[in-house]
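A quick write-up on the structure given underneath.
Note that one protein chain is taken out, while the other chains of the complex remain in position.
A, B, C, D and E are the chain letters, set down in written order, and residue numbers restart from 1 in every chain.
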């Protein structure tokens, strides 16, 4: 597993801000608190947590075109940002959050595999910081965050399970999985895709167990970053 | 598990055409053969299989807005069509297919849960029919399809695992999973999402085993539909 | 003239649902009742009837690109859906409908000429069913539908007038007309376009008279479909 | 019928340029010759004639939003520009035009009813001027224009047929028709729509005969404008 | 400097309407009064002045594609319309205007260099006419217009400063500047861009002094056009 680094307060305006690195993958995550909710929640006394994801055009080996210039987000981008939002919502009690929205912006400054898992893991820290701020200001009485959430990729490369794949490993993997785990053992989301080869039940379990090991390291890094 | 029905030849123009029903969910799938490939494959002697997905505006309980009128496909639509394409590619040998593309259009006429799994299961039949036609015409020498692929949803509703969730069950499920399985036991894709509650390793395995039972029924229905 | 078939209740969610066939042309039409009106009608106590039209990508001989994927509706699509809406509004008393909107979605499952005329003819049945439902529920007191409306194409092929052109006839026609007629003899809309050759007043009248014959068959089929 | 005025050479860059007025309706039409054809015609030795239509935002009583700012053309705009193109193509021999395209841009500077009919009538003059220029330069040997085409609106207002409706008459009309006629008596396109009331065969014929009278005046104005 | 011509009342619907010519450059400017303001100003008792700019496709030597058809405005278009709006707002007291918006539509009918400066200079006249109308109707008590604003381009061609560049001069210029000046000597906006060669402080001053001469002519033409 690659070195994990979480630097809080990377930018000054956001209610929560984190630069998270999984090896050479670096994602800037900000949490923005908005005192309004999406239309389908108005007047219900509940909050919402959502995410947006983007890669800078030259985060990758060769420059990709800018989505804002093309005028639309790719399917990959939308799939990832939906996953990030869902993962964070799995550990938030929306009633305790109150009628406000927290938007997690995950912008990949440099990519080397695992950008979605770094985004989820960093987003939890940014969210934690933003909620701490809301609680310190007295806007929220009870902590709406029910636990930690982290994510890690793992795959099978030439028959061997590998944790936290970098770009080269990811390109060569026969199976590619992303697990979003909640501290304590529960699964928030499991996605495992066969690439070259398919895998079986045993393979899925081995990947899941590997992911648990990886997430434990991330939970520790998250705890250190938020100071508890 | 709901009744599965596969009606081949539902429309006349497509190289393969299927109306598949999982209970009240009905999807029209057509396979279109195009003698060209996407730019990234040109001149490599390999083929491609891709999919597009859409719901008719009134396939659902209340009318949804038409994506063509809004001018963009939702994240959900893109996520699903990417999954369908990936699932079918898991059982196709692109070299044997030759430099041509097969597009699987999955249009949901009526929705009652499981539209993506019905789409994948029906798309395999449409693909099989289109490839049979190409082989009968002598355009393909060796069968590029390496096996059957089917998909089924399953979930945990009030603690009980349920197979092939309809809309009401899906809305109430604590966890919602979709498995794409290959005949013989391998997994092409597993996606399991916690909704209200999260789940653990044991829960994931129970869902997977349930999915195997469901997919066996689908494999049988596919075999009957294509006559072998 | 080709065989006309109208199958009601083809899908279960919509307030009115019809699968109409003109020969090999098959269109699924649903009528959706919405208890709101477009902004320009709000608070006026009047209703609205509108239509959307689309062809499934492989409804035709060769696959067309999906409008939702391209991000815009073609001029042809917009022209047709405007015509369908206008045709239906010609037989609806908007005051009696009350402040609600009925949307007619016409999705062409298979195309072989005459998709817009089949859409209009089928949309009347779907509208009739939806209004019957509103009346049965007591939401509407007086019937807002003032008569039947049907549409048929006709053209001049090598000097001979032809009714209800299929795709091959349509491609070869020197003139191509669509008439939207109201039971009893009135014209809601007439559109006649010269293709290869132009036509004269006599030609226009012959086409119109032919259209009357065709619409009489459709009125009969509509009556049978709605049971009166 | 309102006064018709055709001013040629209104702008200097276009191969053909016309400011046409039907009463207070004023449309600037330019014909641009491009030495290329749309993809579907490449290499066939045939030309193409097409049209684009737009209203300036404040051509009308109240300002409409600019289509370029909204990011899409309305259905009405697309319907009209398709009609203009079709009407002009009815009098052009594409083989004689040779592999080039003429684009007719119809921009409404001021609107008072009849903008599409003024556009078609003016576009013929701009096209004639552009073709004359191509012939004078020796790029075209034989005249590809087979005749004159003109268009006029007519309607039934309170039972009385009216020719060339202005905005107020158009708003009040029970039926609204547009005829595109070719000098000599043939019809290129007829479109008649019932608004408040429907109309019958006799009404359609009366409108057509009225349109003939109007188009004769336009043909005379076109002849004078192009000097023959 | 090229001949300046300002023709008021060119179209009849707009509250202010001007056809302004700088040589062969001709721009139709309309001022539309709307009794509402953009969201960020609602309820503040202040007005707003904004502009939209467009070139007709064949205003130029070769036909450009229509922005409405392409579905977006170019960067150049947006840059120019932002400049026009800013320039006009420099001479309007928004409190005196009251909670209403004036939209200046600048549509270039023919282009020969200087379309943005002609647009600004003409827009002031259209704005003046629209405000005069509001004052005559008693809707505005005190004149919100604090002075005249005009704009002119100038450049350095082969070492020689040139005023009001036409298209050929503009293409050949080493430096290209646009000045927006307020009668009495103040500068609203200065933009000077090096093209082939760069320029120095002395060059900038010479261009500015030249612009003053040009704007004095425009101020005189504006005064004549509005009758004072």
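Here is the rule we go by: contacts are C-beta pairs under 8 Å (C-beta built on N, C-alpha and C of every residue); 3 or more make two chains touch, one makes a residue touch a chain.
Remember, predicted model here, so these are calculated numbers, not experimental data.
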**Q.** Touch partners, limited to displayed chains, of the chain removed from view
**A.** A, E
Q) Which residue from E:61, E:82 or E:224 sits in contact with the chain not drawn here? A) E:82
Q.
Can you tell me which of A:79, A:105, A:132 or A:195 touches the chain that was removed from the display?
A. A:105
(Q) Of the residues A:59, A:97 or A:152, I need the one that contacts the missing chain. (A) A:59
Q.
For a quick check of understanding: of E:41, E:172, E:190 or E:223, which residue touches the chain that isn't displayed?
A. E:190
Q | Interface with the unshown chain - residue positions in subunit A | A | 10-14, 17, 24, 26, 28, 30, 32, 34, 52, 54, 56-63, 66-69, 71-73, 77, 103, 105, 107, 109-110
Q | In subunit E, positions touching the absent partner | A | 72, 75-76, 78-79, 81-82, 86, 90, 182, 185-194, 198-201, 203-205, 208
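Here is the rule we use: only the chains that are shown with their structure count from here on.
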Q. Imagine subunit B is simply missing while all the others stay put: what groups of chains do you get?
A. A | C, D, E
Q. Roughly how many whole angstrom separate the Cα centroids of subunit A and subunit D?
A. 58
Q: Just give me the whole-number Å value for how far the CA centre of subunit B lies from that of subunit D.
A: 49
Q. What residues in subunit A touch two or more of the other chains?
A. 72
